[in-house]
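So, chain A:
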Amino acid sequence: MGINLLYPKYEVIRNFDRCIECRVCERQCANEVHSYDPELKRMVADESKCVDCQRCVALCPTRALKIVETDNTFKKNVNWKQQTIEEVYRQAESGGVLLSSMGNPQEYPVYWDKMLINASQVTNPSIDPLREPMETKVFLGKKPKNIELDEAGNVKTILEPQIELELPIMFSAMSYGSISENAHKALARAATKMGTCYNTGEGGLNKELYQYGEHTIVQVASGRFGVHPDYLMAGKAIEIKMGQGAKPGIGGHLPGRKIGEKVSQTRMIPQGSDAISPAPHHDIYSIEDLRQLIFSLKEATNYSKPVIVKIAAVHNVAAIASGIARSGADIIAIDGFRGGTGAAPTRIRDNVGIPIELALAAVDQRLREEKIRNDISIVVGGSIRSASDVVKAIALGADACYIGTAALLAIGCHLCRKCQTGKCNWGIATQREDLVKRLNPDIATKRLENLLTAWNHEIQEMMGGMGINSIEALKGNRLMLRGIGLSAKELEILQIKHAGE
Partner candidate 1 sequence: MKKKYVIIGNSAAGIGGVTGIRKEDKAGSILLISNEKYHTYSRPLISYWLQGKVTRENMSYRDDRFYEDNQCETRLGVAVTNIDANQKQLILDNGETVEYEKLLISTGSVPFVPPIKGQKEAQNCFTFTTMKAAEGIKAILNDQSRVVILGAGLIGLKAAEAMINQCKSLHVIDLADKILPSILDLETAEYVKTYLEEKGMVFHLQTQIDKIEDQKTFLSDDAILDYDILVLAVGTRPATSLAEKAELKTARGIVTDTQQLTSKADIYAAGDCTMSYDMSAEMDKNMAILPNAYMQGEVAGLNMAGKATIFEKAFPINSLGLLGMHIFTAGDLNGECKSVTDGDDIKKFYFKENYLKGFVLIGDFVRPGIYANLIRQQTDCSTIDMETMMKTPQLAAFSHNERFKKLSAAH
Partner candidate 2 sequence: MLREGEIRIPSGCAISGIIDRKGRRCLNGQKIVDSIAIMHDRSNGLGGGFAGYGIYPEFADLYAFHIFYDTMEAKEACERYLDRYFEVVSYGIIPTKSVESIQDSPMIMRYFVNPLLTKAKTIGKVPIDEETFVVETVFYINSNIDGAYIFSNGKNMGIFKAVGFPEDVGEFYRLNEYDGYSWTAHGRYPTNTPGWWGGAHPFGLLDYSIVHNGEISSYDANRRYIEMFDYKCTLLTDTEAITYIIDFLNRKNGLSFEDISKIIAAPFWSELEHMDPAEAKKIKTFRNAFSSLLITGPFSIICGFTDGIMALNDRLKLRSMVVGEKDDIVYLASEEAAIRAVCQDLDYIRAPKGGEPIIVRVEREEK
């Protein structure tokens, strides 16, 4: 349709002094950027197709490649930034809603980076994790008001079902369909090896993965895909997905081309048909409806599984959380606005929701003020990027964290944010067999294990520095945090002092 006003975003810089025409780049690019020109006797590139996923760069044996952002610019305009203009062009061309994937990349404050962690000096000793036990085990679930003992002094009280984690990090919900079977396998195996949980997302659970059930959180979302009694019983816990940080108030849409045989079986929908998760659950239009779903799920699993309710961090998240805590849920999962996704409308992803740090601070404080903090555990996700983010989240009051993007990065994702195309060159966000096999679960599992092991070491180091040798003593321990460059209001919400105070 007329002139294409979009100049390619990236340039493929090929060092011909180094290029040996091995054509690995060509073979590995699902976007068909690279090709060999027999007449020129050299590699050529169609840059308009490049998404900067870095696959070719990573595999080039002579390091002859790099991908750079084009420096071709429109006339400078603070109000009309180049991206804004390009988006207008794109929409003028397609007439469609702009789609993006992974987390909100815009320049909003990252509060994790505006909080500093404490350490012991003189008046109390720091603890060396190499010499002393440094405990990171956590339990998620309702806590009893008190513990009853019999005459012999043995415990009489029967606890509500709990999730026991060896470390306060779980893999967040990513559905089979949005990510590949091999990615799922790796998450399941790593979670099992490390004594934590992964989350099926709303894609159902492949029978082959039932063996990892003790470390699986099965999700029930508005589409109810793949939900049946065995599925509910297969997991360690059930998560009701009310919302997602990347697209609060929006449903999900897995295009038919990603619904192959296996996916269709797992999701229990016809092959090739679009999988549409409605924005709301059509049986939950109010908090009391949620309560009913929670208890029907508990009934269905004879009260053997804790129920998680996952919501997006939105403006009055504290009040919503309080409602959920009173609805019978055992755990609340809050997803910040930087959370990743396989596909979301760009406008939603970039403009809806609030940062997880503020949501967490508000929710934890509110539940304590209402004296119901023990009735529910808090799990937070939505861009936990490092061990220090985890430590800060726990100090703010979280029981555990969900990591999604970080986990995908560990297995090769380069955040090119083109998941929606289904042509993931790293074999993660795709169902194309030739691409899926690029992710060898043996390697991916090990990498995930390594990531969690490394983070846990760092968490232990930081705990030791604070003179804390068990993670529960860090939970909600906000004195261990100080703000840096934060306004009085932000400090008030986070309930931390400013550095120097």
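Please note the rule applied: a contact is a pair of C-beta atoms (placed from the backbone, for glycine too) under 8 Å apart; a residue touches a chain by one contact, two chains touch by 3 or more; residues count from 1.
Per the selection procedure, all candidates are chains of the complex that A comes from, given by their letters.
Everything numeric in this text was worked out from a predicted model, so none of it was measured.
Novice: Which one touches chain A in this complex, out of 1 or 2?
Specialist: Candidate touching the shown chain: 2.
Novice: Residues of chain A touching candidate 2 in their complex?
Specialist: 120, 123-125, 127, 132-133, 135, 137-139, 143-144, 146-147, 149, 152-155, 157, 159, 162, 368, 371, 373-374, 397, 466-470, 472-480
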